[in-house]
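Only one protein chain is missing; all other protein chains are in place.
Let's turn to chain A:
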Amino acid sequence: MLHAAPSLVASAAGDHPGFLSPSGVEIAFLLVGLATLGAAVITVTTRQLVHAALWLVVALGGLAVEYLLLTAEFIAWVQVLIYVGSIVVLLLFGLMLTRAPIGRSPDADSGNRWVALGVALASAAALVWVVVDAFRTTWIDLDGPAQGSTRVTGAFLFRNWVLPFEALSVLLLAALVGAIVLSRKRDTETGTGTGKNTGTGKDTGTDVGTTSRTGPSGAPGKGEKR
């Protein structure tokens, strides 16, 4: 914060625009923000489960527009691709596979919704008060080149953040294996039994064939395959 301070402090102390004369970007941000917030509220309050997923699309798309207004283009398109494209589709598949009722379900909210409403309103009041009090005079300078274009994003992601990026690929692989293991049917048919037998046979074969150092690494593999 401090190394970027001189221009910010000068603009904050001098000619920083007030809230009563918003710029065009601010008006657009405010309108899209209201739409996003409304869609989010409908998402958590509607009684139709499929409609909740579809309103979640509106909320996430509105957030993508907010990223565009903040000149973070690449993140906006990643948001559209991953959230709207894959996560909401996954949620819809989950709703169908758990046989969610299509119409209005009367028990979508649990009994403690008024306590939840109180907690949410209290935390909203506290957070908004603190945030407004802290950043009332802070001004984002959106002029100049875009800070989140694909060129800039590629440069910083593969120049400074390569190691976390690669670690993230390992995490995604672990999540893939975990999801497959969790969603497999177990101890039902003989097909899985023979698969288990061949799997353990292969693993013991590699354990015998290679050095003993692969023994402990083969053991969790067997545990995951079961």
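Here are a few things to note about the model shown:
The definition used in the following text is that contacts are C-beta pairs under 8 Å (C-beta built on N, C-alpha and C of every residue); 3 or more make two chains touch, one makes a residue touch a chain; residues count from 1.
Keep in mind that, in the parts below, contacts and distances are computed from a predicted model.
The complex appears with one chain absent; UniProt names that chain "NADH-quinone oxidoreductase subunit K" among the candidates "ABC transporter permease", "ATPase", "RNA polymerase sigma-70 factor, ECF subfamily" or "NADH-quinone oxidoreductase subunit K". As for the chain not pictured, it touches chain A at residues 1, 4, 19, 23, 25-26, 29-30, 33, 36-37, 40-41, 43-44, 49, 52-53, 56, 59-60, 63, 66-67, 69-72, 74-75, 78-79, 82-83, 86-87, 90-91, 93-95, 97-98, 100, 107-113, 115-117, 119-121, 123-124, 127-128, 131-132, 135-136, 138-142, 147-148, 152-153, 156-157, 160-161, 164-165, 168, 171-172, 174-176, 178-179, 182-183, 185.
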